[in-house]
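All protein chains but one are shown in place.
All chains are identified by letter, namely A and B, in their written order; residue positions are counted from 1 within each chain.
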Amino acid sequence: MDEIVIQTEGLTKIFGDFTAVDAITFEVRKGEIFGFLGANGAGKTTAMRMLCGLSIPTSGKATIAGFDIYKETESIKKNIGYMSQKFSLYEDLTVLENIRFFGGIYGLSNAEITNKSEALIQQLGLTTVADTLVVDLPLGWKQKLSFSIAIMHQPKIVFLDEPTGGVDPLTRRQFWELIYEAAHQGITVFVTTHYMDEAEYCDRLSIMVDGKIKSLDTPHDLKKQYEADSMDEVFYKIARMAQRT
Amino acid sequence: MRTVRFLLYKEFKQIFRNRSIVALIMVMPVMQLLILPWTANYEVKNINVAVVDQDYSTYSQHLQSKISGSNYFNLVSSSNSYDAAYEQIESGAADLILEIPPHFKKDLNKNRFQKLFIAVNAINGTKANLGAAYLQQLIKDYDQDLQIELNTTNRPQAPKKAEITFSNWYNSDLNYKVFMVPGILAILVTMVGGFLSALNIVKEKEVGTIEQINVTPIKKHHFILGKLIPFWILGNVVFTLGLLISWLVYGIVPMGNIFLLYLFIAIYLLAVLGFGLLISTYSETQQQAMFIMFFFMMAFILMGGLFTPIESMPKWAQMLTKLNLVSYLIDVVRMVILKGSGFLDVLPKLLTISFFAVGLNTWAILNYKKTS
Partner (left out) sequence: MKRLLVFIKKEFTHVLRDKKTLLILFGMPIMQILIFGFVLSNEVKNTNLVIIDNAQDQATKQIIAKIEASEYFEIREESFDAKDMEASFKQGKSKAALIFPLDFEKELNKNHTATIQIIADASDPNYATTIENYLTAIVQDYISSTNGRNPYTIVPEVRMLYNPQLKGAPNFVPGVMALILMLVCVLMTAVSIVREKETGTMEVLLVSPFKPMMVIVSKVIPYFILSLLNIVSILLLSVYVLDVPIKGNVFLLFAESALFITTCLSLGIFISIRTQSQQVAMLISLMGMLLPTILFSGFMFPIENMPKILQIVSNIIPAKWYYIIVKDIMIKGLGFSAVCKETFILVGITVFLLFISVKNFKIRLA
């Protein structure tokens, strides 16, 4: 349980004269579900994009799955999965075609792809819509599909950027079951969310304010530290410190 | 390479699922090729002449009948008022006024010298110039007629003359369509390839799918290759379609080796697609990519020798056309199809275009960034 898969030190991203992410330092351990909270504009997405190798940091250090964030982005990419805030599978491809495509891109063998896609479609209950264009799926199904595709190649870490935005409570529940399942297989889950009930499901939480990490602990200890009954309250107390809007 | 196969499968699925695009890619060039060559005709004929005849003699009548008998001119009116004729120029009914002054016949016989007045609507300079030249030639002929009529007995001997025979090679009927069809074909292949490739990557940026691609360990050149090949094939299909139409509708059969043509197109398409992808990597939205592409296309086509010869451009502009991809294709397609030029004839252009193909694609790969 002690293997560290994400380690950052003073990671910073500056756009012009705006410091989006301000020297964040933290560690994430293998198999953890790590919640990454913060109000809109606190810098979560920017931080996550840096960790995924989509955005080059202005300064600071970080290693993902043991690889350097500056020099080894392509090696990092082999070991991570990513699900962006904006739905980004191909809407003009069918469910099956999307699965096969990304399987192929991640270098899975044909047999693996066939097995995986069958298993995936079974697991998600998408059998009837396997040949439907993704554009025609309801949002909740799309999100589950996105997630499954993101972990299809058994990455060490999966990054989820507000994966359950706009989804009904039941589907969110099912979604979190998928997350637990993945964590159970040893995949580290790095997730941002606005739902505080979801935050409770995480092993550890960090809360970002104005590009900095204000607090980092288990939900239980955070509540104790801020003398709050719920994560909701913790979040309000911390988010209120924000200077920028 | 296995990755490329998956990319290709995906691209083809996407292209063919979008029925309207496929229809446009196929139907538009066909339509263009069927219509455009008929419109692109510089030939100056049907020049409308308004005659202002203030002499009204046998001479002026003779001149008028010579005009109406000519292939170049239509005699639209004959009156004795210049103002009436000028109004016809203003309204566009006439292109040219020929004014025969009063006492034309009398003075000519008396002074052996006479003037005629021609006024041309010169907004279109080329047409005006040619129209005036034709009319002057006609008047010269008319002058000769008069000489012969009046003077045959005076002449000791017929004047010397040179008989010039013309051989118009490669296009003996001087059919402008034969010249335009291969050029238009070149443009269509360029447009289809250029625009589709320019829009493609940027579309993934706009929709957001590029993010999902960028977090995968995909190699940049694999990605670009996956984008290139489908359009390369489409470009070849459009070209083949165009060749068929040129043959079936216009009866144009390539004089040269058809494989040479395909070899050139193959490399040319790589260059154009590379250019399109390059623009795609520089743009944020499809609208932007389209406009940038359009800007270049416009310059390329106008300066590519399709409508006006490159030889007629000023020297500095001719130097610029060395960078103009399209001018190479227009030239080579015409050379091979019309003149039957061979491999060695087009080799210098083939080498240049290969250089462009390698350069532009390398640039596109380098400029496609998986990170921001």
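Before moving on, here are some points about what is shown:
The rule is short, and it goes like this: a contact is a pair of C-beta atoms (placed from the backbone, for glycine too) under 8 Å apart; a residue touches a chain by one contact, two chains touch by 3 or more.
All values derive from a computational prediction rather than experimental measurement.
The absent chain, not drawn in this view, touches the displayed chains B throughout the complex.
Among B:Leu8, B:Val76 or B:Ala128, the one in contact with the hidden chain is B:Ala128. Of the residues in subunit B, those that touch the hidden partner chain are 18, 20-21, 24-25, 28, 32, 35-36, 38-46, 89-92, 108, 112-129, 132, 135-136, 139, 142-143, 146-147, 150-151, 154, 157-172, 174-176, 178-179, 191, 195-196, 199, 203, 206, 283-288, 290-292, 294-295, 298-299, 302-303, 307-309, 311-314, 317, 331, 334-335, 338-342, 345.
Just so it is clear, only the chains that are shown with their structure count from here on.
Work out the mean CA point of subunit A and of subunit B, and you get 56 Å between them. Across the interface of their complex, subunit A is touched by residues 2-3, 5-7, 9-10, 13-14, 17-18, 207-218, 370-372 of subunit B.
Looking at the complex, you find that subunit A touches subunit B at residues 49, 52-56, 73-75, 77-78, 80-82, 84, 86-93, 97, 100-102, 104-107, 133.
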